[in-house]
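In this view, the complex is presented without one of its protein chains, the others remaining in place.
Moving on to subunit A:
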């Protein structure tokens, strides 16, 4: 059983910021997909907010797991199962260390940020909510941090309240303060806007919410690839992120929750690993975190996620952040010089995301023209339709950066945008 498996010590923590030289070309060579040519051009992959590419280290790690270790976890009384369990649980230790959680039991593996938010909405918030209670979110939320709350509001009679933002895409802190009412039961916020790149001042907001006794969930899907996250320093009650945006596999994700809160919560799904004893009359639930991990998990994925976290920690998030900020500055200046182009989202504190519209062409046409030059961006509403409505645009084109992007990628983007102007003006 899981409790009896002797776990190996997690890998030594990767440096949060090592001092080795950040060589983007060397890093690029570690991502096999970047060798591809698209429409005869080198791939300039600038849709990292949707999903990141995977380094060979992660791909090899998953392959190695299937070649040598594959077995189910927490069940088998044989060597392979023990090894698989150890590999899976070692990833939990790596996640704990990565976000500086107090203990490993606070790390729940889920299939992604969306499932994590749904888990909290259904297992934590729903049983507490009464008609007239409020759930507070911001205008910049992804649909996955809107719809789960709407569903439980519909089921309980609670109401969704929305913190407004300024025209440049920053939280209206005065309005936020006014919305912290005695009937507010939950604050759920994006750490970094996937559409605008805005970095939300979550530490300050969590502190203010806690002064009113309001628990806070942070959607960190767009933050963890770019920023150092310390859930204890932030004092977040819940923190959610996805593996695939942080150079790990799809179908993996993490919900962090404070132990004292997780212990109050009922399981989200039943079956498999979440039980300790079942009779037809009664079920005793397993201890944390297994109580929330029903069924056979994405074991290879979780192992790959652990490798991805090792990978970026070996580079250093501070180094990655500096590289992306420099590239963001370079790209912002280059894009601003393009005729008829307007950047959407110019918060003073933002991550490497450039959303824009052009007078000459719709975002979809921009994307098609860029694709012909090997440049992959996103076009559309980015699953933030209420935000699009607030900004008064139907769609934007969005270039989003990762550690392996370089100036050549931005130059290809800029050349493609000049081509857009040539075709459509």
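General observations
Methods note: contacts are C-beta pairs under 8 Å (C-beta built on N, C-alpha and C of every residue); 3 or more make two chains touch, one makes a residue touch a chain; residues count from 1.
What we mean here is this: contacts and distances are computed from a predicted model.
Only one chain is not pictured, and the protein name UniProt records for it, out of "Putative membrane protein YqiK", "Paraquat-inducible protein A", "Translesion error-prone DNA polymerase V autoproteolytic subunit" or "SUF system NifU family Fe-S cluster assembly protein", is "SUF system NifU family Fe-S cluster assembly protein".
Among A:255, A:369, A:403 or A:417, only A:369 touches the chain that is left out of the view. For the chain missing from the display, the contacting residue among A:33, A:394 or A:415 is A:394, taking the whole complex into account.
Seen from subunit A, the chain kept out of the figure touches residues 39, 361-365, 368-369, 372, 379-381, 385, 388, 394-395, 419, 422-424.
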